[in-house]
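Complex shown without one protein chain; remaining protein chains in place.
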Amino acid sequence: MSQSYDRGLIEDFGRWREFSAGMWAWIFHKFTGWVLIGYLFTHVAVLSTALTSASADPATVAANQDLYTQTIQALESLLIVRILEVGLLAVAVFHILNGTRLLLVDLGLGLGSQDRSFYASLILTGAIVVASVPTFLAGVSL
Amino acid sequence: MHEYDVIVVGAGGAGLRSAIAAQEAGADVAMVTKLHPVRSHTGAAEGGINAALRDGDDWEMHAYDTMKGSDYLADAPAVEALTQESPEEVIQLEHWGMAFSRDDDGRVSQRPFGGLSFPRTTYAGAETGHHLLHTLYEQVVKRGIEVFDEWYVLNLATTDDADPGERSCHGVVAYETATGEVEAFRARDGVILATGGLGQVYDHTTNAVANTGDGVAMAYRAGVPVEDMEMIQFHPTTLPSTGVLISEGVRGEGGILYNDDGERFLFERGYANNDGELASRDVVSRAELTEVNEGRGIEDEYVHLDMRHLGEERIVDRLENILHLAEDFEGVDGLEEPMPVKPGQHYAMGGIETDEFGQTCVDGLYAVGECACASVHGANRLGGNALPELIVFGKRAGRHVAGEDLGDPQVTAGWTPDAEAASVDTPVSLGEPWATRGDAVADGGATADTATATTVVERTLERERERVERLRDRDEGTQHADIRAAVQRTMTENVNVFREESALKEALVDIHAARERYRDVYVADPSSTYNTELIQTIETRNLLDIAEMITVGALARDEFRGAHWRKEHQERKDDEWLKHTMVSWSDGSPEIWYKPAVLRGEAKTYEPKERSY
Amino acid sequence: MSTQRQNPETETDNAEAEADTETETERNEVARRRAEQRERERVKENERATADAERYHLKVFRYDPEVEGKQEPRFDDFHVPYEQGMTVLDALIYARDEFDVSLTFRHSCRQAICGSDALFVNGRQRLGCQTQLSDLDQPVRIEPLPHQEVVKDLVVDMEHFYDQMESVEPYFQTTDRPEGELEEQRQSRENREQIKTSTRCIWCGACMSSCNVAAGDNEYLGPAAINKAYRFAMDEREGEEVKQRRLEIIEQEHGVWRCQTQFSCTEVCPKDIPLTEHIQELKREAVKSNLKFW
Partner (left out) sequence: MAERYSSFTKGGRLWLWQRITAAFLIVVLAFHFFLLHFVHHADEVTFAMSAGRMQQWSYYSLMILFLVTATFHGVNGVYNALVNAGLTGAKRRVIQVVLGVASLLLLVQGVRTANAWAGIDLLPIL
């Protein structure tokens, strides 16, 4: 071959307009998976404050003045955190639903309607998230 | 320079089978092909492979059908070789894993086909050729046979002795499409041409764009005679807008042809009172065109092929591919409506003259497959008889070239004492009268006296390099596409199913004019990377020769036999014409002669009978 | 004219021969002029017809490493007169023959069987010959297959694809052949039915080009090669032993496990091969056979 032309990155994500259902599902699943594992790390880090609380004065703990409780409650009082939590829920729900779809595909079930099941996951995710917003935002001070 | 024992040119069914056989016989083989092997047009074959496999059938019946189908222009020894060895070769394919359709007992399925007295067409859905091609290529991969794909063979490296029978072939020169390199391939034992069909001389054809008859033209210009070129098969059921084939399998399974009046015309108008739709292809094609010409065609162009009554299950099981073709290429749902069909160029019965081992009269040069004429099809090929030809003669040629002793051939190749010189009255001079006379008799040859095998190859290489450069260096003139289109048009108008003397002559004039224009052809694309224009320009040169051979042959044969119908001579003339039309390139122009058809087989002689279906 | 006789040494009267050639040249000349006249009329008629025709607007990717002005890839516009039933391939052929002879693309069979002309048409891998222009929005954007290197214009380098196809031992292997001459191996209709779609692959490369995983992982076998492996692994004629070997091949690191069930391969396959389904089935087969051995 004398020479050839490599069209590089435009090939991949630059073509998103041309993606089909299965490819979007793949991208979303990837994205949500990464968010979840990222969250798992931060989640454990935050929860680790419990280690100090465990060795703290029981009275402080009883009064909910320990580091863990304080941290959690401080975080939970922030609107931004609540919004992020809604986002997390969306991510988790989609990952669960699409994950279920993928498990079915792995079992060879419903391959013919894989695109419809993807749209169903999306819609269901949306519905669940919207329905949960009141619960998630309850009691937050603006 | 590449060097191998055997060079196979072309990697369709015939080329692949011969490469495998030569390699099994111990030769070091390379294949040179202008398309990647799986792109070869063998993949388009739909209907099936004839082989006498079952109780109640035998090779003799198959041979009889073939001789009758050929209208007694085939050579019996070749036909008998074909029919005797086809079963073994088909089973070999099965052992190589070919995905044949199956009967309930797990054996390969067979179906009825036109002109056959027994349902012996072994098939794999309606895509038999695809499976055959891929199965053979798989075996080539398995054996690690070297394949130079997308290398276009420009010419043969042959010596230049005055008598073609004394020439020898030592290799080929090819052009690598991707880079524009011209390279030589020397063949120590021999070259096998397997370049396939030539349908591109017509504009309505079932053949691929790559089917430009290169091998026939190359061998012809090297001095090898071509045989029965006027015998072109027109398939009765092709889709009108593209020429895509609707397999004979449809009629084999029970599909029916109707004209615009809803008549089943093959019966109702008496074209084939016994076999109807399953009459031989030439009969059905003429019947359709007669219907159209007499005003009973649909939209004055085609007739209807109906398979709806077969029922969805049977159609999907056996003819699924046909549904896709009708849908994609004609927008017709074969389950709901009849399919429009008309005759289209399909197959060349004639080709490079060979004996039953694929040998030509030039030493070390073989030809197999559609480009060759071992003379098994005569004046008309039966459906399902081409694929067995590929594997039977492919194998024979492969073994022979690798040095296996297969005995003496019964059919002789080249000019023999019983050959008969001939002349035809033509309106223009043929060939290339302006070509410099005297120096080279064979186009591309190197003079024998001084030549060693290597110098022959080297000189051919030099010439071809020059030719390519010349084409690329010129920057004005005519472009090949116009010339090609003109040839296709005149052939389709004048050298079609119905042939008339004045029209044939007009075609020769047109071809001559096209040749004149080709003299200042040039290639506009200066690139050496994947220059398809250059390749097509060279192909067009080959088409000119092919068109002329066909037309001259058609003009010479003033009788009606098989696929060849002449308006002025509507009867078969057995006294005069049980002979092959031969055309050889000599000193820049075609020379015509005849040699007798061999009707004497192993145990009996096939007496010409009236051919009615 | 009488054609060449076999014996070239035959003496002919020189003067006569000369005269003969003279009239012959004249005759040739007249005939040729007539032919040219006919040709010109045809061309004119053609022109008239195309002038009236509705035109389709094509935008075609152009690139040639050697030709100035084409080294930087660009899109060229062609306006092709439309005819009933015209395919993308027909339009390209027209554009090449009438407007720009250097326009380069692979094609051969025109009937969706040779697999040469897989192209990226309006954002999707399709066979040019199998795609009706009338099914497409204008302008029709035609590009070479994504994820493959472009050699020139619409021609891509297929080597890698071929290598992948050939790496799965794509040939029939069996340990038991039936006894006796002319005995075929038996295969049930069900089994033939099971492998039927998988045997239809025409090596067009559309699937591989559409798969994002194949684009990222150069060693991934890709859907077509896996499908080829499926064709053999599921063929009962090969027998259990060979099947195990086949499973080992497709189970390699860059085999079936790389597939993320994007389904785009299945969507673009011009032969409607359910590729994802085949890949998934092989994954399960592999797991099953491994569980047996654990």
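A, B and C label the chains in the order they appear, each numbered from 1.
Operating definition for what follows: contacts are C-beta pairs under 8 Å (C-beta built on N, C-alpha and C of every residue); 3 or more make two chains touch, one makes a residue touch a chain.
Since we're looking at a predicted model, the values are computed, not measured.
Participant: Under the definition given at the start, what are the shown partners of the omitted chain?
Facilitator: A, C
Participant: Which of these touches the unseen chain: C:Glu29, C:Glu45, C:Asp135 or C:Asp163?
Facilitator: Touching the chain that is not displayed is residue C:Asp163.
Participant: Contacts of chain A with the missing chain: which residues?
Facilitator: With respect to the unshown chain, the touching residues of chain A are 30, 33-34, 36-37, 40-41, 44-45, 47-48, 50-51, 53-54, 61-62, 64, 66, 68-69, 72-73, 76-77, 85, 89, 92, 96, 99-100, 102-103, 106, 132, 135-136, 138-140.
Participant: Spell out the interface residues on chain C facing the chain that's missing from view.
Facilitator: Within chain C, the residues that touch the unshown chain are 160, 163-164, 166-167, 213, 216-221, 248-249, 251-255, 257-258, 260, 283, 286-287, 290.
Criterion: only the chains that are shown with their structure count from here on.
Participant: Could you tell me the distance, in whole angstrom, between the mean C-alpha positions of chain A and chain B?
Facilitator: Computed value for the inter-centroid distance: 64 Å.
Participant: Could you state the distance in Å from the CA-based centre of chain A to that of chain C?
Facilitator: 43
Participant: Among all residues of chain B, which ones touch two or more of the remaining chains?
Facilitator: In chain B, the residues touching two or more other chains are 178, 528-529.
Participant: Could you say which residues in chain A touch two or more other chains, in rising order?
Facilitator: If we look for residues of chain A contacting two or more partner chains, we find 1-3.
Participant: Would you mind writing out the residues of chain C in touch with chain A in their complex?
Facilitator: Against chain A, chain C makes touches at 63, 65-66, 73, 123-124, 146-147, 149-151, 157, 212, 215-216, 260-264, 267, 274, 276-277, 280-281, 283-284.
Participant: Given the complex with chain B, which residues does chain C contribute to the contact?
Facilitator: Going by the criterion above, the answer is residues 1-6, 8, 24, 27-28, 31-32, 34-36, 38-39, 42, 64-67, 84-85, 96-97, 101-102, 104-105, 107-116, 130, 132, 151-153, 155, 158, 162, 166, 169-172, 174, 177, 181-189, 192, 195-196, 199-200, 202-203, 231-232, 235, 237-238.
Participant: Would you tell me which residues of chain B are touching chain C in their complex?
Facilitator: Against chain C, the touching part of chain B is residues 35-36, 38-41, 43-44, 53, 87-88, 91, 94-97, 99-108, 125, 127, 130-131, 134-135, 138-139, 141-142, 162, 178, 208-210, 241-245, 324-325, 328-331, 415, 419, 421-430, 433, 479, 481, 485-486, 489, 509-510, 512-513, 516, 523-533, 552, 586-587, 589-593.
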